[in-house]
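Got a structure for you, written out below as structure tokens; questions coming shortly.
Yeah, one chain of the complex is gone here, protein chain that is, but the others are all in their spots.
Per-chain numbering from 1; labels A, B, C and D assigned in written order.
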Amino acid sequence: SADPKVLRYLGTAVNEGDEISKKCLEDTGIKIEYITATTDDVTKRVITQPNSFDVLDTEYFSLKKLVPSGNIFALDAKKIKEFDNITPVFTKGQLPNGKKIGDQGTAPWKVLYLEGPNSKTFSKTPTEFVTLIPTVYNADTLGIRPDLIKRPISSWTELLNSEFKGKASILNIPSIGIMDAAMVVEATGQHTYTDKGNMTKAEIDLTMKIMTEAKKAGQFRAFWKDFNESVNLMASGETVIQSMWSPAVTKVRSMGIPCIFQPLKEGYRSWASGFCVSKAVSGPKLDWAYEFVNWYLSGWAGAYLNRQGYYSAVLSTAKANMTADEWGYWMEGKAAVSDIKAPDGTVLEKAGAKRDGGSYDDRMGAVACWNAVMDENDYMVRKWNEFIAA
Amino acid sequence: MTTTAALELVQLTKKYGGVTAVDAINLKIPAGSYCCLLGPSGCGKTSTLRMVAGHESVTSGDILVGPKNVTDLPPADRSTAMMFQSYALFPHLSVIDNVGFALKMKGVAKTARHAEARKLLDLVDMQAYAARLPGQLSGGQQQRVALARALITSPQILLLDEPLSALDPFLRLRMRAELKKLQRELGMTFIHVTHGQDEAMALADIVVLMNGGRIEQQGSPREIFNHPRTEFTARFIGGHNVIAVGAETFAVRVDRLALKTPSETVTGPSTAGTISEVEYQGTYVRVVIAIDGGSEISAQITETQFDTASYAVGERVLATWDPAQASLLNTTGSAIVRSPEKAA
Amino acid sequence: MTTTAALELVQLTKKYGGVTAVDAINLKIPAGSYCCLLGPSGCGKTSTLRMVAGHESVTSGDILVGPKNVTDLPPADRSTAMMFQSYALFPHLSVIDNVGFALKMKGVAKTARHAEARKLLDLVDMQAYAARLPGQLSGGQQQRVALARALITSPQILLLDEPLSALDPFLRLRMRAELKKLQRELGMTFIHVTHGQDEAMALADIVVLMNGGRIEQQGSPREIFNHPRTEFTARFIGGHNVIAVGAETFAVRVDRLALKTPSETVTGPSTAGTISEVEYQGTYVRVVIAIDGGSEISAQITETQFDTASYAVGERVLATWDPAQASLLNTTGSAIVRSPEKAA
Amino acid sequence: MGGKRPRSFYFLAAFFTAYVLFLYGPMFAIYILSFQGPDGGLTFPMNGVSLVWFGKVFSGSGIVDIGASFKRSLQLGLVVMLLTVVLSVSAGLAFRRSFRGASFLFYVAIASLIMPSIITSLGIALEFRLLDDFIIKSGATSWTTAMGLFTSGLGAHLTWTLPFGLLIMFAIFNRFDGRLEEAARDLGATPWQTFRHVVLPIILPSVVGIGLFGFTLSWDELARSSQTIGSVNTLPLDLQGLTTTVTKPDIYALGTLTSAVSFLVIFVALVVILVLQARQRRHGSDAGKGMV
């Protein structure tokens, strides 16, 4: 037999899974070596050690930082079998049913294409040079503890409601945290942003001022930085309302603690991630990388992700790998017919349950903005530091 | 004024693991007296002193200072002060601060304690070194600083562990006089470990002779010198020849031994031998005679006598003495030197 | 066989910062001789020894061992060995390993070096303590181990810094004899720092008397004792009274001084005074006389004489001597004691 | 008799116990929570009691191979330990004499301590990237990277452990009796023999302490490793990576196991030592066990 086909896969643990790598090895003969790191470390490693990984699992908004470093390989769209079947959310900014969705922030289609194979400039129109092949995405909102709040929550304004003083939290990644803050500011009607993902200095100042006041008043119990912290804060009752990720809510719930991923009338903040390939990859390794990406989009992995509460990039192939009941619960907002199980077999929801926020179209259709890196990023980070120091 | 106190040791014993360093000693030292502890190396002098000071735990027995049983008290509550055989000067403090340390602990102001410390430094002839650190002193200088430091405390009982061993004889004589004067003036109880019988003789009211962890003999210097009770005492105190005549053993002072040529007639006891060594000693000459039985005795004769007779090594002589001036020794009892446990 | 070497010091000087500890001394010690270094505390004996051994850097001057200038050589290349005043025993090694250390460094096998070490422990009477750690020994025992450790190396020149100071006189005499015997047998050059003139007298071929960093006088013991050249020597060597008669100063041995009552007639020089102290010394009695001029002299008289005359403190006496037995002193030259820099 | 303890002993012993309890504070939560039921989380309340999480640790399931990274960390830690001890002792000896650049080295060590680890980490990563580029430019086309556990990773860890080692050496050599070395040299020991037979045995317990310290620092090191470790992670990095997803009490079980094994090893060692000492009791002594 030939040399084992090994790919070094750098990413956060969010999208990594034993089952995925096992299945991949089985199907393609490619052995995936996970290099797990925190979100921040992943980005830094791309800049500092482009030679230490082959495939990168990252988010679209990071591309604004990563592409200028020259360490990202421009993938050839033609070599991606399912490229044309990728959901139009990425390619066109609309739902499969044609409905336009929010494009504030670093929406994927803004950074999906490059002007040339070695270009560092994003192309506004589709080209064959693709930066990042989407795999997973979702719409984030606030998580709440209904048992401790005991009343319906329907707006982002509740995050700064003094009723939850000392029991609220947001994400301490400046570029994301400020967008949650912006959702609140907009919801309270204090300001309407042209683009929450690309604020002016004045808008940054305003947003941070409102947040600073809340912080000084003791609104926040803590800020969280990683998935696990958010689960712990919520599960232990340290916080009752906070920005959250969908699987984190699922996790809290699986511990027997009531927790809701609350759909809000102002909509969701969305994010999307996928695969880049390191510029240092060449030769047969590059072929494996294409092979791996193609495998990933071929359905099994998509279904796997869907079952965790994420969305997969190629819906058709994923659907083929899921039962109708699963598809109905996760994607169509239908009540579960039988128990809904996680990929590892543990029961997530009993029969009859419905997904928070409803169907794919309801949720993705209500996306208000995308995680972003602003043009005024440098200024924003300084202001964020000020906010922390306040 | 300093107060003073009597010291009493009752069946005091110290064992280090399996080694008995001090073996059930009993000792009473009246308040205000000068006691010299004498004995061969390793006989338990330092151990005794350290127990009295409270630096070494007592294996069994009691220590009484005045009427108080201090056996289990910490050092600070014992009204004793000690000068260490190894000096134990504070390396981070200057000479004057070392000496003034005890006063500082009492809260005496800096100028006052420096003045007092200077007085003591003067006493030990170390004024000029006040600002030095101990590491910058010679051995003898360190010893003097340690002495000054012990003297400043004016405790009820002062324990001195070989305080003068590193000094030249010149200085030693002076320090000796100073010690005696101080003791007389202050009336403190002094316990002074020394190796010199001359020192003990000159200073002590009571001489305690230790051997192998026991007390061999105690008494006034003259008593001990003139009436050694055991062979060990006779030998250790020096200036004595131990001569066996028949079943009895006598101690004869070396300066009481007269040398005759074998041809001369002798009245009284005598013993014959060969001169094995002649040592010039300044004011006198020491003549060592190998007695025919095998042991050695020595005679101390004046230079004049020596020059007249001009004894040479190898010459045969007859040693004689006046029986009235010899002590009959107790030959049972203590062994000369006790061995510690055999090395494993 | 051990080899031996002569030692020569040329203008050897040691300064510690501003303090001159050794002041341009010149000294030649022939190979195979026994040299005793004598002098008051702090006069520079240890410093000199440490420079010879190579543990202290030389400020200026040279040290020659045999024909070789070793001034800048490391200690190991000097063929010297030293016994430290502070012992410097290795705390983690047992007594026997301490003594055998030098052999271990040479790669001698364990049994061989232990056998050799045991021989030396025997010599210093420490056989029984072979397995102990230094921390478990008394002061004198430590000193003996240090001595044994220095002796095992059989160097060309052996440097001993007060090797016997912590020993009782009994043991000291024995060690002294052993040292002398060893030196004779091995033919090594010994340099031995001591405070006892008796020790120096008994052991030395050459006595070097130091004072304030300089050599005051050197020569054979008898020479020095009978012909002190300076007041310092006379006083230091002991057994002498320094008596000024008009412009001249004489040294008179204490045992050459005769005491008369003021009423007796005297021939020869004499000086009057009051008895200020009477010290019983075992074989003799020391009588201290405060001379009318202010200084003190002492006379050593036999016990018999003392008992006949029964001198008492406060009594007036006349001290006389035979002018033929007195030495005229060189009054210029060295000061008695040099002060170090004034304390800052 | 012999061991009469002063009152301060009891106070200090109580203080020490309190300190140890404080040190173990979070560990108690870990020990308890590692017995969570299968549905339990990382926080209270307990969701049943079970041993499943211990099983998880042994079965090695999960995204990352904890066993492998455990082994890597152990290997790296041991190498770091060894180098820290050797380099620190050697430099400590150097500092006892003065040499040109002593002050410089001292302040470099301090600076290395101060520099936020992430910055050092980044700097090393940059350096190796330049090195890689250079190697590739000079013709080694198939070259991937010089970075790795025992190159950049080791270096990064050493910049962290060496300042500690060096400074602790200062404490160890403080007032070390130089006469012992003089005596050894005098007895014909070469400088190496002097070190080997006199200095080292005396400072050995402290040197072992430095080794332990170095190992612990390396074992727990995170920030410096993050950018320098290349493509395989150390244990803390993997554990931290795990916190970006659903974390389960198996990491607590890992902590409990680590502690349990350590306790066991130390306990066994202690028993062995005590037995050996009891055998040697015959030479024993209670030297220096004064009242103070």
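Throughout what follows, a residue touches a chain if its C-beta (ideal position, glycine included) is under 8 Å from a C-beta of that chain, and two chains touch if they have at least 3 such contacts.
Throughout what follows, contacts and distances are computed from a predicted model.
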Undisplayed chain, where the name is taken from the UniProt record, one of "ABC transporter permease", "Dihydroxyacetone kinase subunit DhaK", "Nitrate reductase" or "ABC-type sugar transport system ATPase subunit": "ABC transporter permease"
Contact residue for the chain not shown (choose from D:A102, D:A140 or D:L200): D:A102
Listed residues C:G17, C:P67 or C:G107, member touching the removed chain: C:P67
Chain not shown, touching residues in chain B: 53-55, 74-76, 80-82, 84, 86, 88-93, 101-102, 104-106, 149, 153
Touching residues (missing chain, whole complex) on chain A: 40, 43-44, 47, 64-65, 68-69, 166, 169, 172-175, 215, 220-225, 228-229, 232-233, 236-238, 373-378, 381-382, 384-386, 388-389
Touch residues of chain D, complete complex, unshown partner: 5, 8-9, 12-13, 15-16, 19-20, 22-30, 33, 42-45, 83, 86-88, 90-102, 105-120, 122-124, 126-127, 152, 155-156, 158-159, 162, 164, 166-168, 170-176, 191, 205-206, 208-209, 212-213, 216, 219-220, 222-223, 235-236, 239-240, 243, 247, 251-252, 254-255, 258-259, 262-263, 266, 270, 273-274, 277, 288-290, 292
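We adopt the following convention: only the chains that are shown with their structure count from here on.
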Separation of chain C from chain D, taking each centre as the mean of its C-alpha atoms, in whole Å: 55
Approximate Å spacing (C-alpha centroids) for the pair chain A, chain B: 90
Interface hub residues of chain C, defined as touching at least two other chains: 86, 131-132, 136
Chain D: positions in contact with at least two other chains: 283, 285, 287
Chain C partner contacts - residues on chain D that touch it in the complex: 177, 179-180, 182-190, 193, 197-198, 201-202, 283, 285, 287-288
Complex contact set, residues of chain A against chain D: 8, 10, 12-14, 16-18, 33-39, 41, 44-45, 48-53, 226-229, 231-232, 235-236, 247-248, 251-252, 254-256, 280, 346
Residues of chain B defined as touching chain C within the complex: 16, 19, 38-42, 45-47, 85-86, 96, 125, 127-132, 136-141, 143-144, 161-162, 165-172, 195-198, 201-202, 221-222, 225, 235-236, 238-239, 253-255, 279-284, 300, 302, 337, 339-344
